[in-house]
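Below is a structure I'd like to ask you about.
All protein chains but one are shown at their positions in the complex.
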Amino acid sequence: MTATMDEHQEGSTRRNFLYIGTGAFASVGMAAVIWPFVDQMNPDASQKALASIEVDISPVAVGQAITVLWRGKPVFIRHRGASEIEEAGKVDVASLRDPQKDSERTKKPEWLVMVGICTHLGCVPNGQKTGDVKGDYNGWFCPCHGSHYDTSGRIRKGPAPRNLDVPDYSFVSDTKIKIG
Amino acid sequence: MGHHESNYEPKWGIAKWFDERLPVARMVSDQFIVFPTPRNLNYWWTMGMVLFFFLIIQLITGIILAMHYIPHADMAFNSVEHIMRDVNWGWLLRNMHSNGASFFFIAVYIHILRGIYYGSYKAPREILWLVGVVIYIMMMAAAFMGYVLPWGQMSFWGATVITNLFSAIPLVGDSITQFLWGAYAVSQPTLNRFYSLHYLVPMLLVAFVFIHVWALHVVGSNNPEGLSVKSSDDTLPFHPYFTMKDMYMSVVFLTIYAFFVFYMSNYMGHPDNFIRANPVVTPAHIVPEWYFLPFYAVLRAIPDKLGGVIAMFGAIMVVAVLPWLDRNPIRSLRYRPKARFFFWLFVIVAMLLGFLGAKPAEGWYVTASRILTAYWFIYFLVIVPLLSKMETTNRRMPGSITDAVLGHHGKISEGAQTASSGH
Partner (left out) sequence: MSVKNTLASFAVALTVFGGIGMAGAAEKAGEHHDKSHVERQNWSFSGLLGSYDKAQLKRGFAVYNEVCSACHGMNLLSWRNLMEEGGPEFTKDELKALIAEKEVPAEPNEEGLTHSDEDGSRLMRAALFTDRMLSPYANKKAAMAANAGALPPDLSVIAKARGIPHVADNSEPSAWYAAPFVGLMEYGSWIVSVAKDVTTQYQEGGADYIYALLTSYAEEAPAGVDVGDRSFNYVFPGNAISMAAPLGTLETGAEADKEANKELHAKSRDVAAYLMWASEPHLNARKSLGLKVLIYLIILSGLMYAVKRTIWAGVKH
């Protein structure tokens, strides 16, 4: 063969560059292709569009609560009485597992709006109806694993790590709220 | 699988430990890396890998579509549109699946015609050929049932016409169609079971693809010369030579496929399938998907219900028995000019039949379909067997694949050149 050692090496370097370059280019494409196959499982456009609902709260009397469905999840809307508000305000925030003042959790003290899903493993706590077991703190009680929530929906006892979530909501008027 | 000796040697301790218990790496190495493959394979031999790619694409996109599709007569159409409109990337995934079916068939038709041209069905590859025909029939079943799922007018009436083929069977025909429908017409139970079967058939197909590859690796690939492998000079390791050649062609195929997915996504379909299924109105022209058109033309060429159905299934079955119709020892049509002429005539006839399948069944269209259908059967049942006896020698045939590659033709003496020697 007439090729010198140098020419050989140069040739093989060029080859390696071509192989690695092609491999890298193909890998980038493969990686990009994966995304649509994954993203298709995320909430679709029709689900995202259901993001907000308006609720008429005028029929809810003091001491009553209603449950509405928002994004497929129950939302508790409770018309609290003076004693409940007082009870919720008295608590020493520093002693709580998830420290939060009652005023941080409400827009108007008499209306408590929260996602009715226990932050432990996703059950719906009892306490919406008058006859329900409301737990040791007179709020909500999750029957699945025994989490107790107070009148502000804060976790007081049991395995749940956080207070019941407060969704984004606003008062459209005195009798109407918009969730989401 | 293949008969060649394994030269796989695990390099690390863990690989050795694994190899003694489950020799997957050895299998991959033996069958897909060092596997001896005829060095003279041309690009027509790349369709196997292309088909494998499309099988994967269809399986993945199909599993995803099943997450969003609803097999209910009232909701199927809307759920498909929901996929096209609302699901993230749904339009892409659905276009990939529907056009993927077409490209699957394009590749399989090239694959089959290559097999006929180069005599890949001949001994010792008869089982390989038969398994291939089974895969092809399964593909047709899966594609047909898949086309029913969007529940548009063509879905519904296509399903009605095809299932009614079985009513041609004497005595039990009507019972069979009702059994297929689960009702007295194509309706909800039919849609629901077609959905289930559309998912099942591809799973079976995967199993048959495995058997197909197994059968291929027992006897090894045929090649454009139609000569059997005689020495290791005749072959190259599968990797990197054929992996790269196949992958290159797969990317070329994917490019054409992408063109259709993104720019002509509805071109292979029919506008009528965007009209909801309506059991009381039949579309003016019922046209199956393009890949069924030649057989549809054969069906309509025969003016008798049972006769048409027999002719249609017969047109597929004559392909299956090809290894026994053509017993000529020369495999490749490269060395059989007469057979080559009739082969290309057959290809043109098949394409013309496809064209006629899309035309209304009236006037000269029917006459032409009859003439071409006659040729289809005459080709397989008369021309092929006759030429099989007549065209048994060729002076120009090289002695081996290596000779052919090096351009040495006509090395062996007349009368001694049997292509099927040495197995």
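To keep things simple, chains are lettered A and B as they appear, and every chain counts its residues starting from 1.
The rule is short, and it goes like this: a residue touches a chain if its C-beta (ideal position, glycine included) is under 8 Å from a C-beta of that chain, and two chains touch if they have at least 3 such contacts.
Fair warning: this is a prediction, and the values are worked out from it, not measured in the lab.
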item: Sole residue of B:Phe179, B:Phe210, B:Trp324 or B:Trp344 that reaches the chain not shown, by the stated touch rule; value: B:Trp344
item: Sole residue of B:Gly13, B:Pro170 or B:Gly363 that reaches the chain not shown, by the stated touch rule; value: B:Gly363
item: Absent-chain interface as seen on chain B, which is shown; value: 39-44, 78, 81, 84-85, 91-92, 95, 224, 236, 240-241, 244-245, 247-248, 251-252, 254-255, 258-259, 261-267, 271-272, 274-275, 284, 333-334, 337, 340, 344, 348, 352, 355, 359-360, 362-365, 367-368, 405-406
item: Those residues of chain A which, in the complete complex, touch the missing chain; value: 15, 18-19, 21-22, 25-26, 29, 45-46, 49-50
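Quick note on the criterion: only the chains that are shown with their structure count from here on.
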item: List of chain B residues in touch with chain A within their complex; value: 60, 64, 67-68, 82, 85-90, 92-93
item: For the chain A and chain B complex, residues of the former touching the latter; value: 36-37, 39-42, 44-47
